[in-house]
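Note that this complex is displayed minus one protein chain, with the remaining chains in position.
Each chain carries a letter (A, B and C) given by its place in the written order, and its residues are counted from 1.
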Amino acid sequence: MDYQQILDTIYEEMSYRDVRGKVASYIPELAKVDHRKFGMHIYNGEKQHFCFGDSKEKFSIQSISKVFTLSMAMRIMGESLWDRVSVEPSGDPFNSLTQLEYESGIPRNPFINAGALVICDILVDQLEDPKKELLEFVRNITGDENIDYDRSVASSEKSTGYRNVALVNYIKALGNIKCDVEDIVDFYFHQCSLAMSCKQLAQAFMIYANRGRLLESDEKILKPKSVKRINALMQTCGFYDEAGEFSFQVGLPGKSGVGGGIVAIHPEQYSVAVWSPILNKKGNSELGMKALERLTTLTGLSVF
Amino acid sequence: MDYQQILDTIYEEMSYRDVRGKVASYIPELAKVDHRKFGMHIYNGEKQHFCFGDSKEKFSIQSISKVFTLSMAMRIMGESLWDRVSVEPSGDPFNSLTQLEYESGIPRNPFINAGALVICDILVDQLEDPKKELLEFVRNITGDENIDYDRSVASSEKSTGYRNVALVNYIKALGNIKCDVEDIVDFYFHQCSLAMSCKQLAQAFMIYANRGRLLESDEKILKPKSVKRINALMQTCGFYDEAGEFSFQVGLPGKSGVGGGIVAIHPEQYSVAVWSPILNKKGNSELGMKALERLTTLTGLSVF
Amino acid sequence: MDYQQILDTIYEEMSYRDVRGKVASYIPELAKVDHRKFGMHIYNGEKQHFCFGDSKEKFSIQSISKVFTLSMAMRIMGESLWDRVSVEPSGDPFNSLTQLEYESGIPRNPFINAGALVICDILVDQLEDPKKELLEFVRNITGDENIDYDRSVASSEKSTGYRNVALVNYIKALGNIKCDVEDIVDFYFHQCSLAMSCKQLAQAFMIYANRGRLLESDEKILKPKSVKRINALMQTCGFYDEAGEFSFQVGLPGKSGVGGGIVAIHPEQYSVAVWSPILNKKGNSELGMKALERLTTLTGLSVF
Partner (left out) sequence: MDYQQILDTIYEEMSYRDVRGKVASYIPELAKVDHRKFGMHIYNGEKQHFCFGDSKEKFSIQSISKVFTLSMAMRIMGESLWDRVSVEPSGDPFNSLTQLEYESGIPRNPFINAGALVICDILVDQLEDPKKELLEFVRNITGDENIDYDRSVASSEKSTGYRNVALVNYIKALGNIKCDVEDIVDFYFHQCSLAMSCKQLAQAFMIYANRGRLLESDEKILKPKSVKRINALMQTCGFYDEAGEFSFQVGLPGKSGVGGGIVAIHPEQYSVAVWSPILNKKGNSELGMKALERLTTLTGLSVF
């Protein structure tokens, strides 16, 4: 498979595309990003790298970070994690608060905000210094020390993130949050502010394509069963209200963020990250979705 | 891959299992089925058959039939079908009516009842004799003329199916149903009453594992793109409120029915059907789920 | 109190008003009504009549009829009626179906459609010929044999009333409807089609201002306790999503209908009916609300 030729084809096709939609604006710092940015990076099982465009420029990974914190929580809690958060798609977003009420504060899955906040609570509860340990985890699986939080994004989000503060308080009222609300929210906004490039994301996500082991050192980070669970969750819940569409268009487990990044993996084959800040109506990167759809079409490698 | 040996292993393992849960009882006729029934059948790309137990006994396929009617509607409508029904998971069942209200009568996907009823409306509208043509379609893709409706099940359902009649009327009030309510409901209850064996289901579903073509004659039934869409829908929405769990446990696109049947396919490899009438809390066959989990574990063939 | 002078004042004030809003159009027959119609009628405890405008012209009373059927059901069932329907305001209309689901098919009150349909079920179940007996009841309390259904309105509604058919089926699925759906819906559409004038309505509603007795003959129609309950229900639930506003503006128990009619009563004093077909955003007669507000302001007789 000549991945570089395929990437070149995609880059060329996309360069003429008319992109509608908007950059995320509810976090003031994100609204400042140049909306013409576009990069893509593939990392395959033979440790080869392929890329185009702004693939080495860092951006705010936002919800993509939920895969990292979920992984850390699974290492700590094992299967008992599922007593605190469920594993099913969440349906339309309007009902998420009513759903929490009826299901006693157990969020539908770890990728909706309610679920990610419960995961934060677990890490804040169990770890000495969760912000430091998350950085170490991400740097380790990426094999790159040069990853950090973007503190201006974190504060920007903190100043407008009332809905997330509401969620934590609400779940705490329902009995599924242990720690201090402020600690949880501080950790959550930091995790979302992680700045990584497509290259770094592709490297980091290789563990999910490689049965939980670092490709370089073969170090075991996650149990194969945990990886299977995370991949299944990415497949069914990784794209907000567009999981079904992504499953069809791309057919790979993946996770998107409102910063315009998307990561996907093909088990045993490769991990791929793409970045373009303009979002479609459902909040996923417009060009990112299309680039990944072209990738699986051109490689003929989809899970379906 | 020695499928027969794997099936034998599964059968042996399962024979000692303690099964909790209940047979579906809301349709009186279904409550009469012997709950000890258990059968499984694999049909692979080399046209080989493997089976155990009651794999040749017919049962009520119920919601599995939604895959057939969806296929027929896609042949007629093509992509314009998605103006009438969406393709996303539906989340918790309690909110389905509120969701319809807010989304102007467009059901979340074709496998929830609201969606299947809109598909019925399309077929009743477009076909001369929808009940006859559905039978012909299913007999053709199965390669078996010996398939029919179980009219006692159809009437049994009709006498208690007020919720479905409510749904059709409600969607009609919202403008997304054209035909007479009674015709739609009559067709719907007939489609659900289709009686098929595991063997017949495995044969019928081979088109979804074989890019839309009959394995025997290579006749083209569905476009490859339509098959990809149907498989993606089965992956994300095929198991009521347990799609995420099935995706993790089994990792294959599939569809279950309250009659206790489950069908799944591994693209390019095989189709498989399993039947055991006892349902878990979410309404899927308890043993069926486990048998399929064992199958993908023993074959090592999951999409993740 | 010179009611005639007050009515004359209101009529003069209103004649210059600019009326926005629309005539009800979802029932085709109602859309044909001349939107300039305007009439009002007061009937007081001294058996005196006061009126203006089109007060003797009949119109479709629609939901006002729910007070009559509720009264009949209370005569039959007594307090056990409240096992089938509750007595609380219903909040925003969007959630009414979800509410039914959670509250096991018990509608919030007898004036939302779900509640009125359960009342219909009771009457269809308990009466030999409910349509005939409803007519007799209304003619008796009005003291006027010249009242009938408008069968063109009833059929008009029947041809578009899918939402009500959905409701009955849904409640039947939840176990709170006994009779045949068609019989209930037929009775419901007939009751809504009752054609009465302001004068007739004011006469009929005198029983609710007169502790349950006919003013003319002192015949006891309802127990005082039943009247108190009905009046309390009209106060808190009589105006769709505008009960709070009406309670403030007018301060009397009342009931409106989409035909543009409103009836209200001042216990021990008078009953009043007003008709103007143009509806405000919440579905109540725009001029009717204002006329009644002026009435209680000018008479100084509000319950607050």
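We take it that contacts are C-beta pairs under 8 Å (C-beta built on N, C-alpha and C of every residue); 3 or more make two chains touch, one makes a residue touch a chain.
Since this is a predicted model, take the numbers as computed values, not measurements.
Chemist: Mind giving the shown chains that are in contact with the missing chain?
Modeler: Across the whole assembly, the hidden chain touches A, C.
Chemist: Have a look at C:Cys51, C:Cys237 or C:Val263 and name the one touching the chain we're not showing.
Modeler: C:Cys237
Chemist: With respect to the chain omitted from the figure, which of C:Asn44, C:Ser90, C:Asn113 or C:Ser285 is a touching residue?
Modeler: Result: among the candidates, C:Ser90 touches the missing chain.
Chemist: For the chain that's not shown, point to the residue among C:Asn44, C:Thr98, C:Ser256 or C:Gln269 touching it.
Modeler: C:Thr98
Chemist: Among C:Ser71, C:Ser156 or C:Ser247, exactly one should touch the missing chain; which is it?
Modeler: Counting the whole complex, the residue in contact with the absent chain is C:Ser247.
Chemist: Looking at the full complex, which residue from A:Ser104, A:Ser152 or A:Asn169 touches the chain that isn't shown here?
Modeler: That would be A:Asn169, which touches the missing chain.
Chemist: May I ask you to list the residues on subunit A that touch the chain which is not drawn?
Modeler: On the subunit A side, contact with the omitted chain comes from 94-95, 97-98, 101-102, 162-163, 165-170, 172-173, 181.
Chemist: Could I get the residues of subunit C that touch the absent chain, sorted low to high?
Modeler: 86-92, 94-95, 98-99, 102-103, 108-109, 227-229, 231-233, 235-237, 241-245, 247-248, 251, 253, 267, 302-304
Please note the rule applied: only the chains that are shown with their structure count from here on.
Chemist: Name the chain with the Cα centroid closest to the overall protein Cα centroid.
Modeler: Closest to the centre of all protein C-alpha atoms: chain B.
Chemist: Give the chain pair that accounts for the most C-beta pairs in contact.
Modeler: A-B
Chemist: With centres defined as the mean C-alpha position, give me the subunit A-subunit B separation in Å.
Modeler: Measuring from centre to centre gives 32 Å for this pair.
Chemist: Listing for subunit A: what residues touch at least two other chains?
Modeler: none
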